[in-house]
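One protein chain omitted, others in place.
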Amino acid sequence: MRLSDIAQKLSCELRAEGDIEISRVAGIEDAGPGDLTFISNRKYIRHLKTTRASAVILGHDMPDVPLPSIRAANPYLVFARALELFYTPRAPEHGIDPTACVAQDARLGDNPSIGAHAVIGRQCEIGDNCVIYPHAVVYPGVVLGDDVVLHSHSVIREYCRLGNRVVVQNGSVVGSDGFGYAPQEDGTYYKIPQSGVVIIEDDVEIGACTTIDRAAVGATRIGRGVKIDNMVQIGHGCNIGENTVLAAQVGLAGSTKLGKNVQAGGQVGFAGHLAVGDGAVITAQSGIHQDIPAGAIMSGSPAVDNPSWRRAVIAFPQLPELVKKVRQLQRELEALKAQFISRVDI
Amino acid sequence: MRLSDIAQKLSCELRAEGDIEISRVAGIEDAGPGDLTFISNRKYIRHLKTTRASAVILGHDMPDVPLPSIRAANPYLVFARALELFYTPRAPEHGIDPTACVAQDARLGDNPSIGAHAVIGRQCEIGDNCVIYPHAVVYPGVVLGDDVVLHSHSVIREYCRLGNRVVVQNGSVVGSDGFGYAPQEDGTYYKIPQSGVVIIEDDVEIGACTTIDRAAVGATRIGRGVKIDNMVQIGHGCNIGENTVLAAQVGLAGSTKLGKNVQAGGQVGFAGHLAVGDGAVITAQSGIHQDIPAGAIMSGSPAVDNPSWRRAVIAFPQLPELVKKVRQLQRELEALKAQFISRVDI
Partner (left out) sequence: MRLSDIAQKLSCELRAEGDIEISRVAGIEDAGPGDLTFISNRKYIRHLKTTRASAVILGHDMPDVPLPSIRAANPYLVFARALELFYTPRAPEHGIDPTACVAQDARLGDNPSIGAHAVIGRQCEIGDNCVIYPHAVVYPGVVLGDDVVLHSHSVIREYCRLGNRVVVQNGSVVGSDGFGYAPQEDGTYYKIPQSGVVIIEDDVEIGACTTIDRAAVGATRIGRGVKIDNMVQIGHGCNIGENTVLAAQVGLAGSTKLGKNVQAGGQVGFAGHLAVGDGAVITAQSGIHQDIPAGAIMSGSPAVDNPSWRRAVIAFPQLPELVKKVRQLQRELEALKAQFISRVDI
């Protein structure tokens, strides 16, 4: 495909003398002749000097470069759309594999794709164009919207409801029992029935080996457009607002509410029963133990506002030296006091 | 069901004028007319002013409230039991699904429920009333007690033994190989055969996507009544005492021993070869690098006693200011010394 055609299809500015043929989209370090590459992270600008790529997607505000460029306000988005011009994901096979177990009273939409050994339980309702990969298991009473994709070894537990275009990667579990036990006097625990469900709205994507627990009562809710990475744990009764993004290995204890467009970095932990405001950003490995206002940027465990944390962690390795200095100051002050008193006394 | 009947069935005190009809148990924020709600976490007491619930389960020691209440010493436990009056979990289907693969020499107890595509390996012994959901896999030589529940995509590896009433949620793995490799001179690693097993005692519950490694030699042991949340990692050769509770994403390296009634919050990490005493409490995200005495409350990474940690983390954001103050003190002290010497010299 010609670079000029790509620029046109993606409605981007083309900065090039003449035109060239592009055969692939590639990362800047791997790209070679014929490849279109991209820079969305400024850290990689230095590679522009050495890349063997034939052309690059750049922000409007990035400097002039010696190779042909496609300019965009959102180069990462344009990279995604350029990739789609060259890459077609493997189409799932249509129809119902003869080894799949679909309950007789399950209702299937149009154009189903149900893979080998997949299981669809009783009284399920499956929307149109759903792709259920081999070995996905849908417990009884589940409702799936249209265009849902369940990858192999994902599980949707009883009565949970997924909206349209929800994607669940491999090994994830939607609707496992919440972790609720009442301590008893003899030191044992009594299990709280987890009678609720999980409700997942449209356009949510769930990574691999993620677990979303069903509520004890009511519902655990994942709002429209939420993106959840691998190995994220969402406790029972949580409520995640629209377009919130949770990176890998994040954990939420029960009944915590995240607002819209919240971002949590990898391995962040949230205590239970908290409220986090819209647009809050929690940096990686932080621990949230109290309510967070909208728009706050929080870091550390327990988390404080990000600028305070940055200053404190820079100072932290100086702490032993500080302890010594203070001891030294104490000694010097004592000496000076003694001297002062002795002189004054004279 | 009438509120008075509920109070009677659960042997609780009823504080109400007249009687009312209850149709559901619900969380305090979602509850409406006809709902019975509960408060076990004092954080939610403020909602009593605005709840639309018709009645509430409260501790004996909680204040008087305008709506009818059921009073109990352990309101969370009574909530669980009230929930059971209204909620019947979906009964699993009985019998053996024709697509399940049960080895000919496996011994099954009475009243089995073995779902679609489940696999029971050779020489397994399965107790009475076990529920093996679709796609659970039981490797050869496994012994399950009575009333065990294995959810879809759980795996019990070869020769592991589970007691009575053990529940394993979806995607969990019992008996995966421990992580043992001997470093060799050329920088490669030699795998230690993981010849041991996992032994799980009665009444243990295991969350979703949790992994419990088999021992290199001997057994990894999970004591009676232990409750393990989702995505918990238990290394080879660990020994978890009775009624210990591990929250989500906790990790234990190999050969660590936890006492009875230990509690570990979310994302806690334990180094290997440690001993943690009975009743110790480790707060979320802490890192345990040394033995912990019985009853200790530990926090931080590396963990220290909780009161010290609380004071230290409050002081932490003041650290940069402290560095400045000390520098200022040094300057002032130097100035004073200089002044003192000059005056004295005169």
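A and B are the chain letters, set down in written order, and residue numbers restart from 1 in every chain.
As a convention for this text, a contact is a pair of C-beta atoms (placed from the backbone, for glycine too) under 8 Å apart; a residue touches a chain by one contact, two chains touch by 3 or more.
Given the structure is predicted, the values throughout are model-derived calculations rather than measurements.
The residue touching the chain not shown here, chosen from B:24, B:135, B:151 or B:227, is B:135. Contact with the undisplayed chain is limited, among B:33, B:89, B:193 or B:295, to B:193. Residue A:169 is the one among A:51, A:69 or A:169 that touches the chain not shown. Considering the full assembly, B:157 is the residue among B:24, B:157, B:227 or B:260 that touches the omitted chain. In the full complex, the hidden chain is touched by chain B at residues 99, 101, 117, 119, 135, 137, 139-141, 153, 155, 157-159, 171-173, 176-177, 179-184, 187-193, 195, 209, 211, 213, 215-218, 231, 233, 235, 237, 249, 251, 253, 267, 269, 271, 273, 287, 289, 300-302, 304, 308-309, 311-312, 314-316, 318-319, 322, 325-326, 329, 332-333, 336, 339-340, 343.
Within chain A, the residues in touch with the undisplayed chain are 25-27, 30, 40-41, 43-44, 74, 76-77, 79-81, 83-84, 86-87, 89-90, 97, 99, 115-117, 133-135, 151-153, 167, 169-171, 203, 205, 207-209, 225, 227, 229-231, 242-243, 245, 247-249, 260-261, 266-267, 284-285, 301, 313, 316-317, 319-320, 322-323, 326, 329-330, 333, 336-337, 340, 344.
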